[in-house]
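Okay, so here's the structure we're looking at.
Note that one protein chain is taken out, while the other chains of the complex remain in position.
And then chain A:
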Amino acid sequence: MVRQVALNTHISGKFNTELENLRNSVLTMGGEVELQLVDTLKAIQQNNAGLAEKVILNDLKINNMEMQIDEECLRIIAKRHPTASDLRLVMMVSKAITDIERMGDEIERIARLVTKNKLPASETIKSSMLLIGERVVQMMRGTFDALARQDENSALEVYDQDNRIDAEYKKLLKYTTEEMQKSTDDMQDWLEVLWALRSLERIGDRCKNICEYVVYLSRGTDVRHAPLENIQQKLKHLS
């Protein structure tokens, strides 16, 4: 049974506010990370080391947000003893922020390509990298949107986008390794590019995790580690 978690219907107004703030804070953190990726892609496109540096410094802010939100989750569990959908919300937030923080770390790694001046010389690789980056931004946007609206269907649509990102990543990885074999002198630089590509793909996986938490929030069903078809079948069976 799908059930929207209404945060503002508790008898305790203070508890309503605490849960609203918790949800808003995770969305703010998500928004920050999304902006970080947008800036990183811009920095790659413009070869703008200053902007990339800003992204790297900004990651500290995201780390700090994670710690604050985690502390707030702990405080709510200790003082409010949440149950049912409230408990699922707190647990979901606590897990989602770990994924969001890791997204921040992956973005930082990509931004370092620019500050270390290790951007791929090949325009094909660079433009494909930017294309995958754009898709990942869209996926992040969809993920946080589904989270804000607690929309299980949107979450599953976003979940599916990861397959396309994975396919494009594999294609680009193959092309990049072929290019690597042509010029083996600058192997260290190539490895940096490969790591950055891997980071982009990992952000997609993190988005997928958050989409699974959205389903958990609305259904109370753990759908992790299952292919999309199985998840859909499982949810259909529960309806």
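Convention: a residue touches a chain if its C-beta (ideal position, glycine included) is under 8 Å from a C-beta of that chain, and two chains touch if they have at least 3 such contacts; residues count from 1.
FYI, contacts and distances are computed from a predicted model.
For the chain of the complex excluded from view, the name given in UniProt is "Phosphate ABC transporter ATP-binding protein" [choices: "Cell division protein FtsX", "Inner-membrane translocator", "Phenylacetic acid degradation b" or "Phosphate ABC transporter ATP-binding protein"]. Within the complete assembly, residues 1, 3, 6, 9-12, 15, 81-88, 220 of chain A touch the chain that is not shown.
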